[in-house]
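Below is one structure. I have some questions about it.
Of the protein chains in this complex, one is absent; all others appear in place.
Letters are used for the chains, namely A and B, taken in the order the chains are written, and counting of residues starts over at 1 for each.
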Amino acid sequence: MSQQSVETGIGKLTEIWQEGHSLPREFYLSPEIYERDIERMLLRHWICAGHESSIPTAGDYFLFEMDRESVIVMRGHDGIVRALMNVCRHRGSRICTRESGHASSGVIACPYHAWVYRTDGSLHGARMMPADFDKSAHSLAQIELRIVAGLIFINFSKGPLGLDAVTETINSSLKVYGWHRARVIHQERYLIDANWKLCIENQMECYHCAPSHRDYSRLHSQAKPGVEESTNRMLARTREFGIDIPIQDHWALQARAGQEAGYCRRYAMSGTAVTGSEDGGPVAPLMGDFPDYDGGTTFVYVGPLSFFIAYTDYGAIFRFIPKRHDQTELIVTWLVDSKAHEGVNFDRGRVTWLWRITSESDKKIIEDNQLGVSSRFYQPGPYSFPIEASSHRFVEWYLHDVNEHGEG
Amino acid sequence: MSQQSVETGIGKLTEIWQEGHSLPREFYLSPEIYERDIERMLLRHWICAGHESSIPTAGDYFLFEMDRESVIVMRGHDGIVRALMNVCRHRGSRICTRESGHASSGVIACPYHAWVYRTDGSLHGARMMPADFDKSAHSLAQIELRIVAGLIFINFSKGPLGLDAVTETINSSLKVYGWHRARVIHQERYLIDANWKLCIENQMECYHCAPSHRDYSRLHSQAKPGVEESTNRMLARTREFGIDIPIQDHWALQARAGQEAGYCRRYAMSGTAVTGSEDGGPVAPLMGDFPDYDGGTTFVYVGPLSFFIAYTDYGAIFRFIPKRHDQTELIVTWLVDSKAHEGVNFDRGRVTWLWRITSESDKKIIEDNQLGVSSRFYQPGPYSFPIEASSHRFVEWYLHDVNEHGEG
Partner (left out) sequence: MSQQSVETGIGKLTEIWQEGHSLPREFYLSPEIYERDIERMLLRHWICAGHESSIPTAGDYFLFEMDRESVIVMRGHDGIVRALMNVCRHRGSRICTRESGHASSGVIACPYHAWVYRTDGSLHGARMMPADFDKSAHSLAQIELRIVAGLIFINFSKGPLGLDAVTETINSSLKVYGWHRARVIHQERYLIDANWKLCIENQMECYHCAPSHRDYSRLHSQAKPGVEESTNRMLARTREFGIDIPIQDHWALQARAGQEAGYCRRYAMSGTAVTGSEDGGPVAPLMGDFPDYDGGTTFVYVGPLSFFIAYTDYGAIFRFIPKRHDQTELIVTWLVDSKAHEGVNFDRGRVTWLWRITSESDKKIIEDNQLGVSSRFYQPGPYSFPIEASSHRFVEWYLHDVNEHGEG
């Protein structure tokens, strides 16, 4: 299909879309629309690539891979963390082929023809190239990268959205939980056979929590009757600690002009639970400014793909990373305070339990959703308001972005 | 490829087709032509989804899946069997995810957001939807379903072909074998890496029986010298039992106006064989009106995808269900009389032996056919008449349908 016809296709499909309803099925099936999603929406937004505690030492790196792109997130010998494209400037080979590693001699060499790059991406040496070869014109491509409260955000576009609003939101929420001095203890990847948009729609609503996530629902008050009251009690406790985490909503089409979208909201845990653990009890040392458990959780969103949950004793980062039109990778990363030591004051299995079982369930329900919307008999259905309002906001935002933005 | 160009493509390819010969290779390879096959031919015809003995009790269901469609074939609490599309009216999730099951509490709940449907497909409850939400407008989509002699036929189109002619054919053949009170004892699925049309061409001819199916050929007289004589002797025996199963041929382009295509023909077993078993001897209690073995078999076809073989002591249903342009599922279902009991008067291995080994061989030869027709050097070749005449009739029918019918 030509670009022309895809554009017309998206425009026409957007017209068919009925407000308050899920998307027409082509949006979930078409490889051409997926390609357009990537170029018009996803390459423009900031994505959380990980946490800087994963690369503490100069020369440390990990790979972040989306669609057909591979990024080397590396701490340079100047201490600066950069996002370097994992594509050799000679003939395009992948340079780093392991999920993470260390540039032991202060450089990384492409395994193919041994072009050698410094940790800042500049070309150090290219064997047998002519005397007049301009090494300075053959640095690795570099994309935008910012660190906020230890979280590494990257952006594939040339003139990225501003990150000030998101920085403010994170500093007044996740930083209060001490995420800037937290430490990654575990990561899991869930390959979901579904279009990325179904993953985000699922992520944005807790309508499915009761039927699909029994344990999550047992521990969280979100989407339950009386949630406001219990949340207010929790917020009072937080204030007693001298802590104030303001609710903020500049997500989706409410993003500030030229700024990346962000969101922060707090909910009480359910009953006597104080954190997201099997029995609701503590599983790791307290984090950040918290002198004690306040019985709450904090939810933060950044852009369309990155989500964060802060419990008082651990945190989790969620990224839904498109791989193909019908495949998305959910990467979950767990954080604890840097003073926590495995086997001493936390057990990895207990910390990660809730979001391992919940992510496994999410994979299953999203895949069943993909199978269903592939039917000729699928009709976009009504979202339940207000509990699915954020899914609807995502759909509106998505349609706006892919219709408005002409360049990749 | 645009719809326009596919239509032109099919038209042009049909012109290239040489009567008496197999199809040009694009018909077997092109995903676009496959999509058109589904919409112009296969969604319009009746397909045997199974036998009602699989769902005896109110709330029992099984899934029937073709292409990207999934149908819940369910016996409602009113006793009526319906074909409900397995697509939630909320946001499109698959509702039933197991091959078969039972609506234990009289309803089925979508596992995603717990919308609850009655066994007639009507929406019973949708949590947290607004007071003015019209449940009656959100029943599961339902497609046409008819039961003839226990056989469940479904049709995906809005104005389906009539089923009277087929009903008459089945009532005068399979019903005589007591299929309306038969019982499913076994089912096998064979995933064939080939376009569905190669499967049907293979199914329609016994030119390949001698080289490819040694045991089938040993037991059946079809396609052998002297078949007419032995069949006439068999028919005489049948008449002695007071049984008359008329030959009928209103299949393919001979279908009656506005009616689904049907066919019934009888052949003698070979030598002393009385049924399709390893030694030719009985393997289960006599079925239907038969007081004894008459040494014959009855072949029935309905539409382009469903085939039936009735032996005097067991029956088999064959469906070739397209999954993708290059993949088709053969589902074989075995029936015996309802008074037959496993381990008492039949052995499942012996009843199913012939059509397990024959179906495995068919899978192999059809896949090798697909590999061959994918070559640039493949030239459509001549059918052997009369033994491949029915394959040729299928090809004529197919070309007529995909060229004539403009709507899905």
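Note that a residue touches a chain if its C-beta (ideal position, glycine included) is under 8 Å from a C-beta of that chain, and two chains touch if they have at least 3 such contacts.
These numbers come from a predicted model, not from an experiment.
Considering the full assembly, A:G92 is the residue among A:P56, A:G79 or A:G92 that touches the omitted chain. Between the chain not shown and the residues B:R118, B:R183, B:H208 or B:H250, the one that touches is B:H208. The residue touching the chain not shown here, chosen from A:I16, A:I80, A:A141 or A:I247, is A:A141.
Residues 1, 5, 22, 25, 201, 207-208, 210-212, 365, 368-369, 371-385, 387 of subunit B touch the missing chain (whole complex, contact as defined above).
As for the chain not pictured, it touches subunit A at residues 2, 43, 68-70, 85-95, 97, 109-114, 126-130, 133, 138, 141, 143, 156, 408.
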